[in-house]
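Let me begin by handing over the structure; questions about it come next.
With one protein chain held back, the other chains of the complex are shown just where they sit.
Letters are used for the chains, namely A and B, taken in the order the chains are written, and counting of residues starts over at 1 for each.
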Amino acid sequence: MKENVYLPSLARIVDIKLESGGSRPIKTFRLELVDEKKKKEFSYRAGQCVMVGLLGVGESMFALSSNSMVHDFFEVSVMRHGKVTSALHEAEIGDVLSVRGPFGNSFDVESWKGKDLLFVGGGIGQAPLRSVIGFVLDKKNRADFGSIDVLYGASDEGALCFLDELNNISCRDDVNVHLSVDCSSESECQYFVGFVPDNLARLKPDAKNCVAITCGPPVMIKVTIELLESFGFSKDQIFTTLEQRMKCGVGKCGRCNIGGVYVCRDGPVFSAREIEGMQGDF
Amino acid sequence: MVELQEKLRGVVADLLENEKLSYVIGYQAASFGVGTRPLFIRSKEDVKKLVFSPLCSANLVRYLKYRKPEESVGVVVKGCDSRAVVQLIQESGVNREKVKLIGVSCAGVVEAEKVQNMLPEGSSFELVGFDEKKLDFVVDNKKISVNRSEVSLERCSCCEYQTPVVYDVLVGEKRDAAEKYRYSEVEDFEKHSLEERWEFWTAQFEKCIRCYACRNACPLCYCPQCMAELLEPQWLLRSVDSSECGGWNIMRAMHLAGRCIGCGECERACPVDIPLMLLNKKLEKSCLSRFDHKAGLDPKGKPVLAAFNPNDPEEFVMSGEC
Partner (left out) sequence: MKELFICTKDLEQFLNFCCRDAKLLGPVRDNQGVVRFCQASSVSELVLEDAAKSNMSAKKAVLAQTEVLFSFANGDDGPSVSDVEEKDRVVVVGLRPCDARGIWELDRVFSENVDEGLYARRRKNVALIGMSCIKPDVTCFCSSVGGSPGGQQGLDLLLSKVDDGFVVSICSDVGEKLVTEASMISDALKEALNKRDETLKNAEESIKKSVKTQGVEKHLESVFNSKYWEKVSESCIGCGVCTFVCPTCYCFDMQDESDRQGGVRLRIWDSCMYPEYSVHASGYNPRPDRLNRLRNRVFHKFVWMKNEYDFFGCTGCGRCVRLCPVNIDIAELVNGCWEAKK
């Protein structure tokens, strides 16, 4: 009998971290596959996604946000929005979820060796970037890359995710962290107050031998790509990961396409050059 | 009555120019056979394509929801279509000042496919005239007439409003109601036992494919998000079976209770021929007998289920001391 791609594996929640609260809280779920054999065999590359869900509720596609060098568990960071994500936010440690994947392509980190890296993230878009940042900062890999700058911003202080990790990283002398908030409720804000692209403009990035990776709301991605180009980045030096509504994860159900490209199957990682060539609505 | 068509073209051309309308919605010939389809008229060239005949069955009022706020538009309306506009006015769903209504008196529409089957095979079809009794065609240079009674839509034979109830311009003579009693089909069906009726509808809903053509064809289904699409809460499962489809059709009929103006576009659009008008007319009859109310007649009126009258029947409320 041919393998059924829709049949999920089961994974247990081993930890839940509330990253940010507010009306759209974000939680990071640490998951371990229940089946020992599958757990040993499971591997993925930064940029790939998994379908995670609750049996009886449904599943949604999430970017793997953990460091792919670690094999005991994997993590997804979920913003509460609709039916499935609301149900996930109600789940507790020990609950069992359905998991399918990994799906899609990944960041071509091999081709980035020897280059400086610039990460530009906004809101929940930081989740896939966290995976690749974890990979490049991993002690086995750090020496392969030049300078690393991590720009990240959210709507306000309460919405900033992965803050503990980012604060830890910023203490390292081999990476620079630049945080921002769109607007601040504090009288004296410790972060730059303004949109992420404005923070990027302030930084005056050097395009020479640099690769930029950005992810965030569609508008932010468009503005950031334009801004990077104004600083001399070519479209081949800029990478992003796109989001679309997904159901099957394997390019069959027909809903996540941008033109002839299925984001679940041919993406979600694309260079700005590939995006320029796409003819479709997104 | 090709003159009716000519007159309509003249009216539309005038309105387009004098009222500075963005477009007028009318009818044109279909891409095959004798039927018609919607036409968006913006120029003199477009006006030449405008047709009007008993083959113009579509209710064009459903396009008003796509009108951009700054646009003034015109729309050709038959009797039933005009009632849809009135119902929308009652529900504050249309800005009357931005819409010019070109009313056309209608003696009923005919089923294009039935007409096609009665005509010989050919490569060119032209409707050259029509009157109360027949439609005259020229098929490949041969004249042939079709009896109107054999191809007319059931619901038109009992139509009470053959002249539009609201309009800015009227084309054609005013007409009285059709003769047939409106609810004879409903009353015949009511004579069956509950089991028989349930069996009938179960078999009908078994055919339903939940394509929602009925909803999209209806001028009064304009909810930005239909209850059938909601997941939180989920009123209907999306799986397609007789039970869920029955739920869908009955819920939609209930949402149209007291609002349905009987144009029958839902039934015409249905690709699996479910007799939706039977359901809708039953509710229409209930509304009339219980609240003495007909949908889409008084622009100043209120929708029946949004208005309270102390005389409303209340037999479901227990009488006596609480």
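Definition applied: a contact is a pair of C-beta atoms (placed from the backbone, for glycine too) under 8 Å apart; a residue touches a chain by one contact, two chains touch by 3 or more.
If you're wondering where the values come from, they're calculated on a predicted model, not measured in any experiment.
**Student:** Write down which of A:Val109, A:Ile221, A:Cys248 or A:Ala272 is the residue touching the left-out chain.
**Tutor:** From the options A:Val109, A:Ile221, A:Cys248 or A:Ala272, the contact with the absent chain belongs to A:Cys248.
**Student:** From the list B:Gly33, B:Gly129 or B:Gly301, which touches the chain that is not on show?
**Tutor:** B:Gly33
**Student:** Decide which residue listed in B:Glu17, B:Glu150 or B:Asp241 touches the omitted chain of the complex.
**Tutor:** Selected residue, touching the omitted chain: B:Asp241.
**Student:** Residue-wise, where is chain B in contact with the chain that is not depicted?
**Tutor:** 30-33, 35, 37-40, 58, 62-63, 66, 123, 207, 209, 211-213, 215-217, 225, 229, 237-241, 265, 268-269, 271-273
**Student:** Pick out the residues on chain A that sit against the missing chain.
**Tutor:** 1-8, 10, 53, 55-60, 81-82, 85, 96, 98, 217-218, 243-245, 247-248, 250-260, 265, 279-282
Methods note: only the chains that are shown with their structure count from here on.
**Student:** Which integer distance in Å separates the CA centroid of chain A from that of chain B?
**Tutor:** 50
**Student:** For chain A, which residues count as touching chain B in their complex?
**Tutor:** Touch list, chain A to chain B: 82-83, 86.
**Student:** Chain A touches which residues of chain B in the complex?
**Tutor:** Residue positions touching the partner: 231-232.
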